[in-house]
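Only one protein chain is missing; all other protein chains are in place.
Chain lettering (A and B) follows the sequence in which the chains are written, and residue indices restart at 1 in each chain.
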Amino acid sequence: MMKILKRFYLGLILLFLYVPIVVLIVQSFNAGESRAVWEGFSLTWYGKLFNDPNIMKSLWVTVSIAVLAALFSTILGTLAAIGIHAMRKRPQAIMLTLNNIPMTMPDIVTGISLMLLFIFTKVERGYVTMLLAHITFDVPYVILSVMPKLKQMNKHSYEAALDLGATPMYALLHVILPEVMPGVITGAMLAFTLSLDDFTISYFTTSPLVQNLSTLIYSQARKGIKPTMNALSALMFVVLLLLLLLVNKRSSKQE
Amino acid sequence: MKKLVSLVSVLVLCFSMLPLNNAFADQEVVNVYNWYDYMDEDVFALFEEETGIHVNKMYFTTNEDMMVQLRVSPGAYDLVFPSDYCVERMIAEGLIAEINFDNVPNLVNVNPDLINPDYDPENKYSVPFMWGTVGILYNTKKVEEEVNSWSILWDEKYADDIIMLDSIRDTLGVTLKYLGYSMNSRNLVELKAATDKLIEQKPLVKAYYVDETKDKMAAGDAALAVVYSGDALYAMELNEDLDYAVPKEGSNVWIDPMVIPATAKNKENAEKLINFLCRPDIAQKNCEYIWYSSPNAAAIELMGEDYTENTTINPDPSVLERCEFFHDIPDNYLTIYNSFWSQVKNAK
Partner (left out) sequence: MTDFQVPIWGYWLMGIGLAAFIVMLGMYIRKNRGFKRPLFASPYVLWLVIFTVIPCLLVAYFSFTDPAGNFTLDNFKNFWDSNFNARKAMDQEELNMYLSMGLTLEDLGLARNSINIDTLVFSLWMAFLCTAICLLLGYPAAHIMADRNFKLGPTLVILFIVPMWMNFLLRTIAMMSLLEDNGLINNVLEMVGIGRQKLLNNTAAVQLGMVYNFLPFMVFPIYNVLNKMDYKLSEAAMDLGCDHWHTFYKVTLPLSVPGVVSGITMVFMPAVTTFYISRLLGGGKISLFGDLIEAKFLSTSLQEWNVGSALSLIMMVLILLSLGLLRRVDPEGEGGGMV
């Protein structure tokens, strides 16, 4: 009895989480534009999606920024994690606290503070500023995922490599990196996801000319979202879901 | 693992090329900063076809948003569509450039009454794009009485069925008008009265919207809404139960001109676009799409009775006599307006 009750409860919560998503996907197949009335099954919105230059452009902006931000923040963050890990106690504590700031600061404050920086330094807001902002909020998460792996590894292998004549670069690439790779990949995935879904910080750090999907959706929300947006998110949802399954399958195989 | 790394690097290469491609394309462009749904997009397509100049479109919701963006992103915009009262301020602040009218021969089509307006007395900076009024859009199925006064927006019968404009000057303006004051009031007692009136009204308000209103009204979601005349016509076209009225206490009449920011990077292209928009057939096309009143006399001639017989788009002179233009208010009163409006928006 208890068991059924428990499952029923979980089911209810998941229903709460999934109903809007199901509705979204169903709407993307609606022949009409209305969000309330079903006018028959159709794929028109999917067709229109690929012909909408605004959506396509912001899709590229979103994905390319997510990829680039993940790449740069992974490099920067992995290096930083290695450095911080080797620091003495005092500077390490300072660095970890500083690293926590971007994570704990409300998004709106991060966004506004970066906007002020760009305006102050007269840097025109757009693609590059958005990328810089994304890297900034991604790096702490990369560091957070790499740190535990560093703690697990042998403290002296790096010095040993140097003593044996390796350059710092060589030791980094061939001794440390292979050991912490799982953490690096987790960090990169996390950075990619965070960047893909960010709205608040992008909103304050870009100009209306360069929009990612989130800011585009927000600006369109005022005059009614077209079902093309639903079609796009349904597609992205399925692609990401497949990717997730694929990654899971691979990792379970490797085990 | 190797495969994954190489896959990622290939992807990165592909993606990183894209934005650069966009940035370095040597195509002629003009960056247009406009209100939502304020232009027939086909017009831009025609313009691109005829001149080869690519139009980048960006949108704003209120004049205040636009002014901020213009200031914090200099050089991003070549052609902007502010409201009349903002042009006064933009000229005073040196935000906009003088237009070279040699590039705008089609200016002859514009109604001479609208040239040399108050906001640009020597007509150096602006060309009128559209004009219109502010009034009440109502659903005759839900509102059976005659709508001729702003007071209906305070009628408890319509609780939770009223949509107000989420725009500081417009909403305070119509309330001031309802109370019998000027829309440009700089009298604290009057402003306080209007603020109190709006706070009193808040429990009756369904939502404060700008761009959403017309679709919500067309869908029959509310009984009454304060709207711009063009939005009203758009919604009336979709839902025949809707009607539009300019209340007897008077209202706002406005002109939205086109201006070129002082920091524009493609000034000549912007002038070409202004000229293009002043061409009678193009002005007609736009007018028939967005339903605002046209300042283009030649276009009106082309449209004939469809235009002149429609009282929403072509209001009676007696209606216009009751109406008032907005004027720019000085900074210190702007602070007071902001503070009062914030009291309305944050009232519980």
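Keep this in mind: a residue touches a chain if its C-beta (ideal position, glycine included) is under 8 Å from a C-beta of that chain, and two chains touch if they have at least 3 such contacts.
As the structure is a prediction and not an experimental result, all values here were calculated from the model.
Q: Looking beyond the chains shown, say which of A:L43, A:M56, A:A93 or A:A221 touches the absent one.
A: From the options A:L43, A:M56, A:A93 or A:A221, the contact with the absent chain belongs to A:A221.
Q: If I consider the whole complex, including the chain that's not displayed, which of A:A31, A:L76, A:V128 or A:M181 touches that chain?
A: The one listed residue touching the chain not shown is A:L76.
Q: Hey, which of B:D37, B:D78, B:D120 or B:D166 is the one touching the hidden chain?
A: B:D166
Q: To test your reading of the contact rule: which positions on subunit A touch the chain that is missing from view?
A: Counting only subunit A, the missing chain is touched by 6, 9-10, 13-14, 16-21, 23-24, 27, 35-36, 76-77, 79-80, 82-87, 91, 95, 98-99, 101-102, 104-110, 112-117, 119-122, 132-133, 135-136, 139, 141, 143-145, 158, 168, 172, 186, 190, 193, 197, 199-200, 204, 213-214, 217-218, 221, 225, 229-230, 233, 236-237, 240-241, 244.
Q: For subunit B, which residues lie in contact with the unshown chain of the complex?
A: Residues touching the hidden chain, for subunit B, are 64-65, 67-68, 71-72, 93-94, 160, 166, 188-189, 191-192, 195-196, 202, 205-209, 219-221, 331-336, 338-340, 342-343, 345-348.
Definition applied: only the chains that are shown with their structure count from here on.
Q: Averaging only over C-alpha atoms, locate the centres of subunit A and subunit B and give their separation in whole Å.
A: Computed from C-alpha means, the inter-chain centre distance equals 36 Å.
Q: Looking at the complex, which residues from subunit B come into contact with subunit A?
A: By the definition above, subunit B touches subunit A via 1, 4, 8, 11-12, 15-16, 18-19, 22-23, 31, 33, 36-37, 56-61, 69, 72-76, 209-212, 215.
Q: For a test of understanding, state which residues of subunit A touch subunit B in their complex under the given definition.
A: Contacts found on subunit A: 54, 57, 60-61, 63-64, 67-68, 71, 115, 119, 124-127, 181, 185, 207-209, 219, 222-224.
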